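Below are the structure tokens for one structure; questions will follow.
For this view, one protein chain was removed and the others were kept in their places.
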Amino acid sequence: MNPDVRLEVRADPKLLRAVRAFLRSYLESQGLGAEAAANVVLAVDEACANSIRHAYHFSTTGVVDLVILADDAGLEVQVADQGETADPTLLRRRELGAGEVQPPAPGGLGVQIMYRVFDEVSYAPGERGGNRVTMRLAWPGGAGAAPRGGA
Amino acid sequence: MNPDVRLEVRADPKLLRAVRAFLRSYLESQGLGAEAAANVVLAVDEACANSIRHAYHFSTTGVVDLVILADDAGLEVQVADQGETADPTLLRRRELGAGEVQPPAPGGLGVQIMYRVFDEVSYAPGERGGNRVTMRLAWPGGAGAAPRGGA
Amino acid sequence: MAIQTEEDQGTWTVRVSGEVDLYSSPEMRKAVVEEVPASADVLAVDLEQVAYMDSSGVATLVEGLRESSSQNRRFVLLRPSPPVRKVLELSRLDMVFDIEEGDE
Partner (left out) sequence: MAIQTEEDQGTWTVRVSGEVDLYSSPEMRKAVVEEVPASADVLAVDLEQVAYMDSSGVATLVEGLRESSSQNRRFVLLRPSPPVRKVLELSRLDMVFDIEEGDE
């Protein structure tokens, strides 16, 4: 896969809207349906928001680094920061067992959304500190099935 | 000025739409009016299209590199490529004298659009070949007059 | 994002429109957590015009729900738009809220 795009954004919550606009248009041009695209946009936004909040603690001098790759099989998005490295136990997939009810807590949602939207999510500490999350999604309908190449 | 965004896009015409969507949303969040924003989007798109066409000759392995900076005074956008360096005589501002009529030729429009939209446009050959164009615009209404910080 | 508020016979309605995200959710928090009049028996958050909501928006709604419970106030989400429904579902919190679809 050759990266289609690399996007380095100052860690400013105000810039997230433009990142989402980019992604929506990009995913549409890749032929991904609007609903699936909306989910991807949400999950990537959550990853960026986590870098801003938890890695940089809202210091807007930090940079959030997105890499977007696509081929006939699927999509890969990487989101990296050079802030405070996360406690790995907080980054695990959690699913509710039968009969369990999600306690309505106001936190702990973003990472689980990423797991639920993408087929694969893996976190790694950055080379020089920070965090990198790599998220992969097969195009719906199987390899090369999405009508990529659409206008 | 600290850069808000750096965007490296594969030199594929199909990706320009997403770049425009990013810019539109970014300029709106900077408080620039819709009409002025549309002009900026057009001029930046012309610079990117020139890198794809003239520097890379549509070879999609090239990369177009955008840097976007803003402060209270204005906006700066840089578009760079590492392709074939342009003949500088083709990059000059041309204005029609009184009574002159633009010959309706199908080329030679993009660079002049950039000069007409931005306050300052300057071309320089890249450090290792290629081209870099730097475009600056004061926010309409004078220093800090644009209602920046809007949602 | 934009917020409009309205009072009608003990029901305090907060109408949210646009995109609710890390940048804008603090403003929504003011409206659904901090600035609800003590006299309100019902807090209704109208989400029909919300084009986007992230988990910080969901977290804010959870705070509004908790705060309302502690005040014995009913907390209801009115006509959540498809993107709101989706993020609630992905957060596994769609069953936690009192959701109304009708015309108020």
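Chains here go by letter, A, B and C, matching the order in which they are written, and residues are numbered from 1 within each.
Just so we're on the same page, a residue touches a chain if its C-beta (ideal position, glycine included) is under 8 Å from a C-beta of that chain, and two chains touch if they have at least 3 such contacts.
In this text the structure is predicted, and so the values were computed from the model without any measurement.
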**Study point:** Touching residue (missing chain; options B:A73, B:L91, B:I113 or B:A138)
**Key:** B:I113
Check your understanding: Which chain B residues would touch the chain omitted from the figure, given the whole complex?
Key -> 13-14, 16-17, 20, 38-39, 41-42, 45-46, 49, 52-53, 96, 101-102, 104-107, 109-110, 112-113, 116-117
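Simple rule for what comes next: only the chains that are shown with their structure count from here on.
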Review point. Using mean CA coordinates as chain centres, what's the chain A-chain B distance in Å?
Key: 28
Check your understanding: Per the centroid of Cα atoms for each chain, what is the distance between chain B and chain C, given in Å?
Key -> 41
Revision key, fill the gap. Chain A and chain C have mean C-alpha positions lying a whole-number Å distance apart equal to 25
Practice item. Check each residue of chain C and list the ones that touch at least two other chains. Key: 23
